[in-house]
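Omission of a single protein chain aside, the complex is shown with its protein chains in their original locations.
Then we have chain A:
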Amino acid sequence: MSSTSQKHRDFVGEPMGDKPVSALAGIGEKLGGRLEEEGFDKAYVVLGQFLVLKKNEEFFKDWLKTTCNANSKQSADCYNCLKQWCDTFL
């Protein structure tokens, strides 16, 4: 199967609840800190932004890049993670 990380699988396997933003795949400590500074302190807030961008891949990745300087792999991971979470639970 495709190479999904354990983090991805953990996130996508259950409702996110109040998980911190660093629980998202692709978002580590550094990026998580930057996001929190911007106000996205919980994963669901990032989910909100994802949904406001209408789950558009390009926009979300761009947003992530500009907001917390994520590189393309990190933003792709984060996007896939959220997308799959939405597919499963939304």
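Everything below uses one rule, namely that a contact is a pair of C-beta atoms (placed from the backbone, for glycine too) under 8 Å apart; a residue touches a chain by one contact, two chains touch by 3 or more; residues count from 1.
To be clear about the criterion, contacts and distances are computed from a predicted model.
This figure omits one chain of the complex; the name its UniProt record holds, of "Aspartate--tRNA ligase, cytoplasmic", "EIPR1-like beta-propeller domain-containing protein", "ATP synthase subunit epsilon, mitochondrial" or "LEM domain-containing protein 2", is "LEM domain-containing protein 2".
Although one chain is not drawn, its touching partners on chain A can still be listed: residues 1-2, 4, 8-9, 12-14, 38-39, 45, 48-49, 51-54, 56, 59, 62-63, 66-67, 84, 86-90.
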